[in-house]
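One structure is given below, represented as C-alpha coordinates, and several questions about it will come after.
Left out: one protein chain. Kept in place: all the others.
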Amino acid sequence: MPVGYSIYVEKPSYVHQRIDPRTKLFALCTSFVLALLFNNPAYLGVLLAGVIAIGLWARLPLKSFRAYLLFALWFLILGVVIWPFYISQGAVVLRLGSMQFTSDGLLFGLAMGLRVALMVTAAGVWMMSTSPQHITLGLLRLGLPYKAGMALSSTIRFVPLINAERATIIEAQRARGLDLNRGNPFRRAVRYVAVIGPMLVRTLDMAQSLALAMEARAFGARPGRTMITEIRLRRVDWYILIGCVLLIAVAVTFRVLGIGVLVRGYL
Amino acid sequence: MAKPEVVIDVHEVSYTYAPALPLALDHVSLQIHKGDFLALLGQNGAGKTTLAKTFNGLLRPVTGSVTVGGLDTRNASIASLAARVGYCYQNPDHQIFNRTVYMEAAFGPRNLKLPPEEVATRVEHALRLVGLADQRDAYPFLLGKGERQKLAVASVLAMGSPILVVDEPTTGLDLRGIRSIMTLLKQWNEHEERTIVIITHDLHIVAEYIPRTVVMAQGKIIADGPTRSILSDGAVLATTGLKPPQITRVAQRLGHHGIPPDVMTVDEMLSHLRTALGSDTRARSGQPGRSM
Partner (left out) sequence: MSDPVVHIEGLIFRYPDRDPVLCDINLQISRGEFVGITGPSGAGKTTLCLCMKGLIPHVIGGTMRGRVTVQGMNTRKTEPAVLAQSVAMVFQDPETQIVGLTVEEDLAFGPENLMRPAGQIREAIPRALHTVGLTGYERRETYRLSGGQKQRVAIASALMMEPEVLILDEPTSELDPLGKDEVFEVVRRLREERQVTIIMVEHEVEQLASVADRIIQMDHGRIVADAPPREFFHQAALLRRTGGERLPQVAELLLALEAEGYVEPDDFTPYEEEAVALVDRLLQRKRD
(Lines give C-alpha, C1' and ligand atoms only; values in the text may rest on other atoms or scores of the structure.)
Protein backbone atom coordinates (compact mmCIF):
# COMPACT_ATOMS: atom_id res chain seq x y z
CA MET A 1 0.00 0.00 0.00
CA PRO A 2 1.52 3.27 -1.01
CA VAL A 3 1.94 5.64 1.92
CA GLY A 4 2.03 9.37 1.51
CA TYR A 5 5.41 10.99 1.77
CA SER A 6 4.32 14.27 3.19
CA ILE A 7 1.25 15.99 4.42
CA TYR A 8 1.16 18.17 1.35
CA VAL A 9 -2.35 18.41 -0.08
CA GLU A 10 -2.58 19.58 -3.65
CA LYS A 11 -5.21 22.33 -4.04
CA PRO A 12 -5.84 24.94 -6.72
CA SER A 13 -5.58 27.78 -4.26
CA TYR A 14 -3.74 31.06 -4.52
CA VAL A 15 -1.56 30.14 -1.59
CA HIS A 16 -0.53 26.85 -3.16
CA GLN A 17 0.07 27.99 -6.65
CA ARG A 18 0.96 31.64 -6.70
CA ILE A 19 3.03 32.41 -3.67
CA ASP A 20 6.74 31.66 -3.71
CA PRO A 21 7.88 29.07 -1.16
CA ARG A 22 10.46 31.47 0.19
CA THR A 23 7.73 33.96 0.96
CA LYS A 24 5.72 31.31 2.72
CA LEU A 25 8.75 30.31 4.74
CA PHE A 26 9.27 33.89 5.84
CA ALA A 27 5.61 34.19 6.73
CA LEU A 28 5.92 31.06 8.84
CA CYS A 29 8.90 32.50 10.69
CA THR A 30 6.97 35.69 11.19
CA SER A 31 4.14 33.78 12.80
CA PHE A 32 6.63 32.15 15.17
CA VAL A 33 8.11 35.50 16.12
CA LEU A 34 4.66 36.95 16.73
CA ALA A 35 3.73 33.94 18.80
CA LEU A 36 6.69 34.53 21.06
CA LEU A 37 6.23 38.27 21.38
CA PHE A 38 2.77 38.13 22.92
CA ASN A 39 1.61 36.32 25.98
CA ASN A 40 -1.92 37.65 26.22
CA PRO A 41 -4.39 34.95 25.26
CA ALA A 42 -6.67 37.38 23.46
CA TYR A 43 -3.93 38.51 21.08
CA LEU A 44 -2.70 34.99 20.56
CA GLY A 45 -6.25 33.86 19.91
CA VAL A 46 -6.64 36.48 17.20
CA LEU A 47 -3.37 35.42 15.59
CA LEU A 48 -4.48 31.77 15.67
CA ALA A 49 -7.75 32.69 14.03
CA GLY A 50 -5.75 34.56 11.41
CA VAL A 51 -3.62 31.50 10.64
CA ILE A 52 -6.68 29.28 10.36
CA ALA A 53 -8.26 31.87 8.06
CA ILE A 54 -5.20 31.71 5.82
CA GLY A 55 -5.47 27.94 5.84
CA LEU A 56 -9.10 28.12 4.81
CA TRP A 57 -8.25 30.62 2.08
CA ALA A 58 -5.76 28.00 0.87
CA ARG A 59 -8.79 25.69 0.60
CA LEU A 60 -7.45 23.31 3.18
CA PRO A 61 -10.21 21.16 4.65
CA LEU A 62 -11.33 22.20 8.11
CA LYS A 63 -10.71 18.76 9.55
CA SER A 64 -7.02 18.93 8.72
CA PHE A 65 -6.63 21.44 11.51
CA ARG A 66 -8.08 19.04 14.00
CA ALA A 67 -4.86 17.15 14.63
CA TYR A 68 -2.90 20.31 15.38
CA LEU A 69 -5.53 21.80 17.63
CA LEU A 70 -5.92 18.55 19.51
CA PHE A 71 -2.20 18.43 20.03
CA ALA A 72 -2.26 21.96 21.33
CA LEU A 73 -5.19 21.17 23.60
CA TRP A 74 -2.85 18.94 25.53
CA PHE A 75 -0.47 21.80 26.14
CA LEU A 76 -3.35 24.03 27.02
CA ILE A 77 -4.52 21.72 29.76
CA LEU A 78 -0.98 21.28 30.97
CA GLY A 79 -0.44 25.01 30.88
CA VAL A 80 -3.57 25.88 32.79
CA VAL A 81 -2.59 23.41 35.49
CA ILE A 82 1.11 24.22 35.81
CA TRP A 83 1.61 27.94 35.13
CA PRO A 84 -0.50 29.14 38.06
CA PHE A 85 2.20 27.65 40.31
CA TYR A 86 4.58 30.26 38.98
CA ILE A 87 2.36 33.22 38.38
CA SER A 88 0.79 34.85 41.38
CA GLN A 89 -0.33 38.21 40.01
CA GLY A 90 -4.00 39.02 39.64
CA ALA A 91 -7.13 38.17 41.59
CA VAL A 92 -7.33 34.85 43.36
CA VAL A 93 -9.87 32.61 41.76
CA LEU A 94 -9.36 29.21 43.38
CA ARG A 95 -7.79 27.93 46.54
CA LEU A 96 -6.60 24.33 46.88
CA GLY A 97 -4.88 23.57 50.12
CA SER A 98 -1.89 25.89 50.37
CA MET A 99 -1.95 26.73 46.65
CA GLN A 100 -3.81 29.62 45.17
CA PHE A 101 -4.78 29.92 41.51
CA THR A 102 -5.02 33.47 40.24
CA SER A 103 -6.92 34.64 37.19
CA ASP A 104 -3.76 35.81 35.49
CA GLY A 105 -2.10 32.50 36.20
CA LEU A 106 -4.89 30.64 34.47
CA LEU A 107 -4.96 33.08 31.59
CA PHE A 108 -1.22 32.74 31.15
CA GLY A 109 -1.60 28.98 30.97
CA LEU A 110 -4.26 29.50 28.32
CA ALA A 111 -1.92 31.83 26.44
CA MET A 112 0.86 29.19 26.44
CA GLY A 113 -1.54 26.65 25.03
CA LEU A 114 -2.65 29.06 22.35
CA ARG A 115 0.95 29.82 21.54
CA VAL A 116 1.66 26.14 20.85
CA ALA A 117 -1.52 25.94 18.82
CA LEU A 118 -0.49 28.94 16.79
CA MET A 119 3.00 27.68 16.00
CA VAL A 120 1.94 24.16 15.25
CA THR A 121 -1.01 25.18 13.11
CA ALA A 122 1.09 27.69 11.18
CA ALA A 123 3.67 24.99 10.50
CA GLY A 124 0.89 22.65 9.43
CA VAL A 125 -0.65 25.15 7.05
CA TRP A 126 2.76 25.79 5.58
CA MET A 127 3.48 22.10 5.02
CA MET A 128 0.05 21.41 3.62
CA SER A 129 0.25 24.23 1.14
CA THR A 130 3.82 23.89 -0.08
CA SER A 131 4.91 20.85 -2.06
CA PRO A 132 8.17 19.16 -1.03
CA GLN A 133 9.68 20.05 -4.39
CA HIS A 134 8.93 23.70 -3.79
CA ILE A 135 10.25 23.59 -0.27
CA THR A 136 13.52 22.10 -1.50
CA LEU A 137 13.67 24.51 -4.41
CA GLY A 138 13.05 27.47 -2.13
CA LEU A 139 15.85 26.38 0.17
CA LEU A 140 18.17 25.84 -2.78
CA ARG A 141 17.47 29.32 -4.09
CA LEU A 142 18.21 30.66 -0.64
CA GLY A 143 21.66 29.16 -0.85
CA LEU A 144 21.39 25.58 0.34
CA PRO A 145 24.08 23.55 -1.51
CA TYR A 146 22.51 21.30 -4.12
CA LYS A 147 23.83 18.10 -2.60
CA ALA A 148 22.10 18.96 0.65
CA GLY A 149 18.97 19.76 -1.32
CA MET A 150 19.18 16.34 -2.97
CA ALA A 151 19.62 14.69 0.41
CA LEU A 152 16.50 16.47 1.59
CA SER A 153 14.34 15.51 -1.33
CA SER A 154 15.65 11.94 -1.34
CA THR A 155 14.68 11.66 2.30
CA ILE A 156 11.20 12.87 1.49
CA ARG A 157 11.00 10.57 -1.50
CA PHE A 158 11.99 7.58 0.59
CA VAL A 159 9.75 8.11 3.58
CA PRO A 160 6.87 6.09 2.11
CA LEU A 161 9.25 3.34 1.05
CA ILE A 162 10.85 3.05 4.43
CA ASN A 163 7.44 3.10 6.06
CA ALA A 164 6.34 0.29 3.78
CA GLU A 165 9.48 -1.68 4.59
CA ARG A 166 8.89 -1.24 8.28
CA ALA A 167 5.31 -2.44 7.94
CA THR A 168 6.43 -5.47 5.94
CA ILE A 169 9.15 -6.33 8.43
CA ILE A 170 6.76 -6.11 11.36
CA GLU A 171 4.36 -8.38 9.51
CA ALA A 172 7.06 -10.85 8.55
CA GLN A 173 8.26 -11.13 12.14
CA ARG A 174 4.73 -11.32 13.51
CA ALA A 175 4.23 -14.25 11.17
CA ARG A 176 7.13 -15.90 13.02
CA GLY A 177 5.38 -15.38 16.31
CA LEU A 178 6.88 -12.07 17.40
CA ASP A 179 4.43 -10.38 19.71
CA LEU A 180 5.07 -6.69 20.18
CA ASN A 181 2.00 -6.04 22.23
CA ARG A 182 2.50 -7.92 25.42
CA GLY A 183 5.10 -7.64 28.12
CA ASN A 184 6.48 -4.66 29.97
CA PRO A 185 7.95 -1.74 27.96
CA PHE A 186 11.49 -2.91 28.51
CA ARG A 187 10.84 -6.41 27.18
CA ARG A 188 8.94 -4.95 24.26
CA ALA A 189 11.81 -2.66 23.39
CA VAL A 190 14.24 -5.57 23.39
CA ARG A 191 11.97 -7.49 21.06
CA TYR A 192 12.00 -4.57 18.68
CA VAL A 193 15.52 -5.57 17.66
CA ALA A 194 13.80 -8.03 15.36
CA VAL A 195 12.35 -5.05 13.52
CA ILE A 196 15.20 -2.55 13.79
CA GLY A 197 17.82 -5.02 12.55
CA PRO A 198 16.23 -5.74 9.19
CA MET A 199 15.18 -2.09 8.86
CA LEU A 200 18.74 -0.92 9.15
CA VAL A 201 19.90 -3.48 6.63
CA ARG A 202 17.14 -2.64 4.19
CA THR A 203 17.65 1.09 4.53
CA LEU A 204 21.37 0.80 3.95
CA ASP A 205 20.70 -1.47 1.00
CA MET A 206 18.27 0.99 -0.53
CA ALA A 207 20.60 3.88 0.07
CA GLN A 208 23.39 2.07 -1.71
CA SER A 209 21.19 1.23 -4.69
CA LEU A 210 19.97 4.79 -4.86
CA ALA A 211 23.48 6.16 -4.73
CA LEU A 212 24.53 3.90 -7.59
CA ALA A 213 21.52 4.91 -9.67
CA MET A 214 22.28 8.58 -9.05
CA GLU A 215 25.93 8.17 -10.00
CA ALA A 216 24.80 6.37 -13.13
CA ARG A 217 23.00 9.55 -14.10
CA ALA A 218 26.03 11.75 -13.47
CA PHE A 219 24.98 13.23 -10.14
CA GLY A 220 27.76 15.35 -8.73
CA ALA A 221 29.53 15.49 -12.05
CA ARG A 222 29.32 19.26 -12.33
CA PRO A 223 29.63 22.05 -9.77
CA GLY A 224 25.99 23.04 -10.25
CA ARG A 225 22.72 21.77 -11.63
CA THR A 226 20.10 23.10 -13.99
CA MET A 227 16.62 23.08 -12.52
CA ILE A 228 13.62 22.85 -14.75
CA THR A 229 11.14 24.04 -12.15
CA GLU A 230 11.24 27.76 -11.68
CA ILE A 231 10.18 29.91 -8.83
CA ARG A 232 10.13 33.67 -8.99
CA LEU A 233 9.34 36.35 -6.50
CA ARG A 234 6.42 38.31 -7.82
CA ARG A 235 4.78 41.51 -6.71
CA VAL A 236 2.41 39.73 -4.37
CA ASP A 237 5.41 38.07 -2.72
CA TRP A 238 7.04 41.41 -2.06
CA TYR A 239 3.80 42.78 -0.59
CA ILE A 240 3.60 39.82 1.75
CA LEU A 241 7.26 40.06 2.72
CA ILE A 242 6.99 43.76 3.48
CA GLY A 243 3.76 43.12 5.33
CA CYS A 244 5.48 40.53 7.50
CA VAL A 245 8.35 42.87 8.30
CA LEU A 246 5.85 45.55 9.32
CA LEU A 247 3.95 43.10 11.49
CA ILE A 248 7.13 42.15 13.28
CA ALA A 249 8.05 45.79 13.77
CA VAL A 250 4.63 46.54 15.22
CA ALA A 251 4.77 43.50 17.43
CA VAL A 252 8.19 44.41 18.79
CA THR A 253 6.94 47.88 19.51
CA PHE A 254 3.89 46.55 21.30
CA ARG A 255 6.08 44.26 23.33
CA VAL A 256 8.34 47.07 24.40
CA LEU A 257 5.30 49.16 25.28
CA GLY A 258 3.77 46.27 27.17
CA ILE A 259 0.74 45.93 24.91
CA GLY A 260 -0.45 42.38 24.48
CA VAL A 261 1.68 41.35 27.41
CA LEU A 262 -0.31 39.86 30.21
CA VAL A 263 2.57 39.12 32.49
CA ARG A 264 5.73 41.12 32.33
CA GLY A 265 8.99 39.34 32.88
CA TYR A 266 7.89 36.14 31.15
CA LEU A 267 8.27 35.39 27.48
CA MET B 1 -13.33 -41.78 -0.07
CA ALA B 2 -14.05 -38.74 2.05
CA LYS B 3 -12.15 -35.59 1.25
CA PRO B 4 -9.43 -34.72 3.74
CA GLU B 5 -10.45 -32.26 6.44
CA VAL B 6 -10.71 -28.61 5.69
CA VAL B 7 -7.80 -26.82 7.33
CA ILE B 8 -8.53 -23.30 6.12
CA ASP B 9 -12.11 -22.22 5.68
CA VAL B 10 -12.58 -18.80 4.15
CA HIS B 11 -16.21 -17.77 4.31
CA GLU B 12 -17.55 -14.72 2.45
CA VAL B 13 -14.54 -12.62 3.39
CA SER B 14 -14.31 -8.99 2.40
CA TYR B 15 -11.43 -6.68 3.15
CA THR B 16 -10.42 -3.17 2.33
CA TYR B 17 -7.24 -1.30 3.20
CA ALA B 18 -9.05 2.01 3.54
CA PRO B 19 -12.73 2.97 3.28
CA ALA B 20 -12.16 5.04 0.15
CA LEU B 21 -10.42 2.26 -1.75
CA PRO B 22 -12.07 -0.52 -3.76
CA LEU B 23 -12.44 -3.85 -1.97
CA ALA B 24 -9.17 -5.75 -1.83
CA LEU B 25 -11.20 -8.90 -1.13
CA ASP B 26 -14.76 -9.11 -2.34
CA HIS B 27 -16.87 -11.79 -0.64
CA VAL B 28 -14.26 -14.47 -1.12
CA SER B 29 -14.93 -18.06 -0.16
CA LEU B 30 -12.37 -20.82 -0.36
CA GLN B 31 -11.71 -24.18 1.26
CA ILE B 32 -8.25 -25.60 1.60
CA HIS B 33 -7.88 -29.25 2.58
CA LYS B 34 -5.15 -30.96 4.54
CA GLY B 35 -2.29 -31.85 2.26
CA ASP B 36 -3.33 -29.50 -0.54
CA PHE B 37 -0.61 -27.97 -2.65
CA LEU B 38 -2.10 -24.97 -4.30
CA ALA B 39 -1.10 -21.88 -6.25
CA LEU B 40 -2.71 -18.48 -5.79
CA LEU B 41 -2.40 -16.86 -9.16
CA GLY B 42 -3.15 -13.35 -10.34
CA GLN B 43 -1.68 -9.99 -11.25
CA ASN B 44 -0.38 -7.63 -8.60
CA GLY B 45 -3.34 -6.07 -6.86
CA ALA B 46 -5.65 -9.01 -7.55
CA GLY B 47 -5.87 -9.81 -3.84
CA LYS B 48 -3.77 -12.95 -3.55
CA THR B 49 -1.41 -11.57 -0.92
CA THR B 50 -4.30 -9.96 0.94
CA LEU B 51 -6.12 -13.28 1.02
CA ALA B 52 -3.04 -15.17 2.18
CA LYS B 53 -2.56 -12.71 5.01
CA THR B 54 -6.00 -13.53 6.36
CA PHE B 55 -4.83 -17.11 6.86
CA ASN B 56 -2.44 -16.27 9.67
CA GLY B 57 -4.34 -13.35 11.08
CA LEU B 58 -2.04 -10.63 9.76
CA LEU B 59 -5.21 -9.18 8.34
CA ARG B 60 -8.58 -9.69 9.96
CA PRO B 61 -11.60 -9.86 7.66
CA VAL B 62 -13.92 -6.86 7.68
CA THR B 63 -16.85 -9.11 6.95
CA GLY B 64 -16.97 -12.87 6.84
CA SER B 65 -14.65 -15.22 8.67
CA VAL B 66 -11.53 -17.28 8.26
CA THR B 67 -11.21 -20.46 10.30
CA VAL B 68 -7.83 -22.11 10.53
CA GLY B 69 -7.59 -25.55 12.10
CA GLY B 70 -10.76 -24.82 14.01
CA LEU B 71 -9.64 -21.38 15.19
CA ASP B 72 -11.46 -18.26 14.11
CA THR B 73 -8.75 -15.79 13.16
CA ARG B 74 -10.72 -12.86 14.55
CA ASN B 75 -10.30 -14.17 18.08
CA ALA B 76 -7.05 -16.09 17.95
CA SER B 77 -3.69 -14.82 19.16
CA ILE B 78 -0.71 -14.22 16.91
CA ALA B 79 1.24 -17.08 18.45
CA SER B 80 -1.53 -19.62 18.07
CA LEU B 81 -1.98 -18.72 14.43
CA ALA B 82 1.77 -18.66 13.76
CA ALA B 83 1.91 -22.19 15.12
CA ARG B 84 -0.65 -23.28 12.55
CA VAL B 85 0.30 -21.21 9.52
CA GLY B 86 3.88 -20.43 8.61
CA TYR B 87 4.25 -17.47 6.27
CA CYS B 88 7.41 -17.14 4.25
CA TYR B 89 8.04 -13.68 2.89
CA GLN B 90 9.57 -13.00 -0.48
CA ASN B 91 12.56 -11.00 0.64
CA PRO B 92 14.71 -12.74 3.26
CA ASP B 93 16.17 -9.39 4.30
CA HIS B 94 12.82 -8.52 5.82
CA GLN B 95 13.40 -11.16 8.47
CA ILE B 96 17.07 -11.80 9.10
CA PHE B 97 18.55 -10.15 12.16
CA ASN B 98 20.44 -12.75 14.18
CA ARG B 99 24.14 -13.36 14.53
CA THR B 100 24.17 -16.94 13.31
CA VAL B 101 22.19 -19.02 10.88
CA TYR B 102 21.20 -21.32 13.74
CA MET B 103 19.84 -18.52 15.91
CA GLU B 104 17.95 -17.09 12.99
CA ALA B 105 16.21 -20.37 12.25
CA ALA B 106 15.51 -20.82 15.95
CA PHE B 107 13.72 -17.49 16.31
CA GLY B 108 10.35 -18.79 15.16
CA PRO B 109 10.26 -22.01 17.24
CA ARG B 110 11.44 -20.06 20.29
CA ASN B 111 8.57 -17.63 19.89
CA LEU B 112 6.25 -20.62 20.02
CA LYS B 113 7.66 -21.37 23.46
CA LEU B 114 8.73 -24.86 22.49
CA PRO B 115 11.12 -26.75 24.79
CA PRO B 116 14.80 -26.25 23.85
CA GLU B 117 15.33 -29.84 22.67
CA GLU B 118 12.33 -29.56 20.38
CA VAL B 119 13.65 -26.28 19.01
CA ALA B 120 17.05 -27.85 18.36
CA THR B 121 15.54 -30.84 16.57
CA ARG B 122 13.35 -28.72 14.36
CA VAL B 123 16.10 -26.26 13.50
CA GLU B 124 18.60 -28.99 12.61
CA HIS B 125 16.02 -30.72 10.46
CA ALA B 126 15.05 -27.54 8.64
CA LEU B 127 18.65 -26.49 8.02
CA ARG B 128 19.45 -29.91 6.66
CA LEU B 129 16.47 -29.81 4.33
CA VAL B 130 17.53 -26.54 2.74
CA GLY B 131 21.18 -27.50 2.66
CA LEU B 132 22.50 -25.04 5.22
CA ALA B 133 23.38 -27.53 7.94
CA ASP B 134 27.11 -26.92 7.59
CA GLN B 135 26.60 -23.16 7.83
CA ARG B 136 24.89 -23.18 11.19
CA ASP B 137 27.46 -20.84 12.71
CA ALA B 138 27.81 -18.56 9.72
CA TYR B 139 26.92 -14.89 9.87
CA PRO B 140 23.70 -14.55 7.87
CA PHE B 141 24.52 -11.17 6.34
CA LEU B 142 27.62 -12.58 4.71
CA LEU B 143 25.68 -15.28 2.90
CA GLY B 144 24.73 -14.86 -0.74
CA LYS B 145 21.21 -13.97 -1.80
CA GLY B 146 20.26 -17.55 -2.62
CA GLU B 147 21.48 -18.83 0.74
CA ARG B 148 19.68 -16.09 2.64
CA GLN B 149 16.55 -17.14 0.84
CA LYS B 150 17.11 -20.71 1.97
CA LEU B 151 17.64 -19.48 5.49
CA ALA B 152 14.34 -17.61 5.45
CA VAL B 153 12.58 -20.73 4.25
CA ALA B 154 14.32 -22.84 6.90
CA SER B 155 13.29 -20.36 9.57
CA VAL B 156 9.68 -20.85 8.69
CA LEU B 157 9.96 -24.61 8.20
CA ALA B 158 11.50 -24.85 11.65
CA MET B 159 8.29 -23.61 13.15
CA GLY B 160 6.77 -26.84 12.02
CA SER B 161 3.42 -25.37 11.10
CA PRO B 162 1.12 -27.82 9.31
CA ILE B 163 0.22 -25.11 6.80
CA LEU B 164 2.77 -23.11 4.88
CA VAL B 165 2.22 -19.99 2.79
CA VAL B 166 5.09 -19.00 0.51
CA ASP B 167 5.10 -15.62 -1.18
CA GLU B 168 6.71 -15.59 -4.62
CA PRO B 169 9.36 -18.23 -4.00
CA THR B 170 10.90 -17.96 -7.46
CA THR B 171 11.15 -14.24 -8.19
CA GLY B 172 14.66 -13.31 -9.20
CA LEU B 173 16.00 -16.84 -9.03
CA ASP B 174 17.80 -18.66 -11.80
CA LEU B 175 16.72 -22.10 -13.00
CA ARG B 176 18.82 -23.97 -10.48
CA GLY B 177 17.44 -21.91 -7.65
CA ILE B 178 13.89 -22.39 -8.86
CA ARG B 179 14.27 -26.17 -9.13
CA SER B 180 15.86 -26.31 -5.73
CA ILE B 181 13.13 -24.43 -3.87
CA MET B 182 10.23 -26.03 -5.72
CA THR B 183 11.56 -29.53 -5.17
CA LEU B 184 11.97 -28.77 -1.49
CA LEU B 185 8.41 -27.50 -1.22
CA LYS B 186 7.08 -30.47 -3.14
CA GLN B 187 8.85 -32.80 -0.71
CA TRP B 188 7.59 -30.83 2.26
CA ASN B 189 4.10 -31.32 0.93
CA GLU B 190 4.37 -34.98 -0.03
CA HIS B 191 6.69 -36.49 2.55
CA GLU B 192 5.95 -34.30 5.52
CA GLU B 193 2.27 -34.00 4.63
CA ARG B 194 2.03 -30.26 4.92
CA THR B 195 -0.53 -28.06 3.27
CA ILE B 196 1.20 -25.52 1.07
CA VAL B 197 -0.12 -22.36 -0.57
CA ILE B 198 2.15 -20.66 -3.08
CA ILE B 199 1.50 -17.08 -4.14
CA THR B 200 2.97 -16.63 -7.56
CA HIS B 201 2.59 -15.36 -11.06
CA ASP B 202 5.12 -17.74 -12.59
CA LEU B 203 3.00 -20.08 -14.64
CA HIS B 204 5.88 -22.36 -15.49
CA ILE B 205 6.33 -23.51 -11.93
CA VAL B 206 2.61 -23.82 -11.45
CA ALA B 207 2.36 -26.04 -14.50
CA GLU B 208 5.28 -28.16 -13.42
CA TYR B 209 4.90 -28.53 -9.66
CA ILE B 210 1.54 -27.44 -8.32
CA PRO B 211 -1.61 -29.57 -8.66
CA ARG B 212 -4.31 -27.08 -7.67
CA THR B 213 -4.71 -23.50 -8.88
CA VAL B 214 -6.85 -20.64 -7.62
CA VAL B 215 -6.98 -17.57 -9.87
CA MET B 216 -7.84 -14.15 -8.48
CA ALA B 217 -8.72 -10.86 -10.10
CA GLN B 218 -9.98 -7.64 -8.55
CA GLY B 219 -10.48 -9.17 -5.14
CA LYS B 220 -12.49 -12.15 -6.34
CA ILE B 221 -11.71 -15.76 -7.02
CA ILE B 222 -12.46 -16.32 -10.67
CA ALA B 223 -11.28 -19.92 -10.97
CA ASP B 224 -10.42 -22.78 -8.65
CA GLY B 225 -9.54 -26.28 -9.75
CA PRO B 226 -6.92 -28.69 -10.98
CA THR B 227 -4.01 -26.81 -12.54
CA ARG B 228 -4.48 -28.71 -15.74
CA SER B 229 -7.96 -27.33 -16.39
CA ILE B 230 -7.21 -23.84 -15.19
CA LEU B 231 -3.99 -23.25 -17.09
CA SER B 232 -5.46 -24.54 -20.31
CA ASP B 233 -8.45 -22.23 -20.02
CA GLY B 234 -7.24 -19.31 -22.10
CA ALA B 235 -10.41 -17.30 -21.52
CA VAL B 236 -10.11 -17.35 -17.73
CA LEU B 237 -6.46 -16.47 -17.81
CA ALA B 238 -7.04 -13.70 -20.32
CA THR B 239 -9.36 -11.89 -17.94
CA THR B 240 -6.41 -11.44 -15.61
CA GLY B 241 -3.94 -10.63 -18.35
CA LEU B 242 -2.13 -13.95 -17.94
CA LYS B 243 -1.27 -16.32 -20.75
CA PRO B 244 -0.97 -20.10 -20.57
CA PRO B 245 2.60 -21.46 -20.69
CA GLN B 246 4.13 -21.47 -24.15
CA ILE B 247 3.87 -25.24 -24.55
CA THR B 248 0.17 -25.14 -23.66
CA ARG B 249 -0.41 -22.42 -26.23
CA VAL B 250 1.38 -24.51 -28.85
CA ALA B 251 -0.72 -27.57 -27.97
CA GLN B 252 -3.91 -25.56 -28.27
CA ARG B 253 -2.98 -24.41 -31.74
CA LEU B 254 -2.45 -28.01 -32.79
CA GLY B 255 -5.81 -29.16 -31.51
CA HIS B 256 -6.97 -30.01 -35.01
CA HIS B 257 -4.37 -32.77 -35.01
CA GLY B 258 -5.80 -34.30 -31.89
CA ILE B 259 -3.35 -32.81 -29.43
CA PRO B 260 -5.23 -32.18 -26.16
CA PRO B 261 -5.51 -28.54 -25.06
CA ASP B 262 -4.27 -29.14 -21.52
CA VAL B 263 -0.65 -30.02 -22.15
CA MET B 264 1.30 -28.72 -19.15
CA THR B 265 4.93 -29.59 -19.84
CA VAL B 266 7.29 -30.24 -22.71
CA ASP B 267 7.48 -33.92 -21.73
CA GLU B 268 3.72 -34.31 -22.04
CA MET B 269 3.81 -32.68 -25.44
CA LEU B 270 6.56 -35.00 -26.53
CA SER B 271 4.68 -38.09 -25.55
CA HIS B 272 1.57 -36.90 -27.43
CA LEU B 273 3.68 -36.17 -30.48
CA ARG B 274 5.37 -39.54 -30.30
CA THR B 275 1.98 -41.18 -30.29
CA ALA B 276 0.72 -39.02 -33.15
CA LEU B 277 3.83 -39.36 -35.26
CA GLY B 278 4.34 -43.00 -34.41
CA SER B 279 7.40 -45.08 -35.25
CA ASP B 280 6.54 -44.79 -38.92
CA THR B 281 9.80 -43.97 -40.63
CA ARG B 282 7.95 -41.78 -43.13
CA ALA B 283 7.15 -39.32 -40.36
CA ARG B 284 10.78 -38.93 -39.50
CA SER B 285 12.77 -36.97 -42.01
CA GLY B 286 15.58 -38.79 -43.76
CA GLN B 287 16.01 -41.65 -41.34
CA PRO B 288 14.97 -44.75 -43.33
CA GLY B 289 14.89 -48.05 -41.59
CA ARG B 290 15.38 -46.77 -38.08
CA SER B 291 13.20 -48.49 -35.54
CA MET B 292 11.65 -47.05 -32.40
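Here the chain labels run A and B in written order, and each chain numbers its own residues starting at 1.
By our rule, a contact is a pair of C-beta atoms (placed from the backbone, for glycine too) under 8 Å apart; a residue touches a chain by one contact, two chains touch by 3 or more.
This structure is a prediction, so every number in the text was calculated from the model and none was measured.
Asker: Check the options A:91, A:218 or A:257 and report the residue that touches the missing chain.
Answerer: A:218
Asker: Considering the whole complex, which of A:13, A:103 or A:153 touches the chain not shown?
Answerer: In the full complex, the listed residue that touches the missing chain is A:153.
Asker: In the full complex, which of B:35, B:146 or B:260 touches the chain missing from this view?
Answerer: Selected residue, touching the omitted chain: B:146.
Asker: Go through chain A and note every residue touching the omitted chain.
Answerer: Touching the chain left out of view, chain A contributes residues 2-3, 5, 132-133, 153-154, 156-157, 160-161, 206, 209-210, 212-222, 224-230.
Asker: List every residue of chain B that touches the chain not included in the displayed model.
Answerer: Residue positions of chain B that touch the missing chain: 43-45, 144-146, 171-177, 201, 204, 241-243, 245-247, 249-250, 253-254, 257, 259, 266, 269-270, 273-274, 276-278, 280, 282-287, 290.
One rule holds for everything that comes next: only the chains that are shown with their structure count from here on.
Asker: Would you kindly tell me how far, in whole Å, the mean C-alpha position of chain B lies from that of chain A?
Answerer: Their C-alpha centroids are separated by 46 Å.
Asker: Given the complex with chain A, which residues does chain B contribute to the contact?
Answerer: Interface residues on the chain B side: 17, 53, 56, 58, 77-79, 82-83, 85-87, 89, 91, 93-97, 107-108, 111-112, 141, 155-156, 159.
Asker: Could you pull out which chain A residues touch chain B in their complex?
Answerer: For this pair, the touching residues of chain A are 1, 165, 168-169, 171-179, 193-194, 196-198, 201-202, 205.
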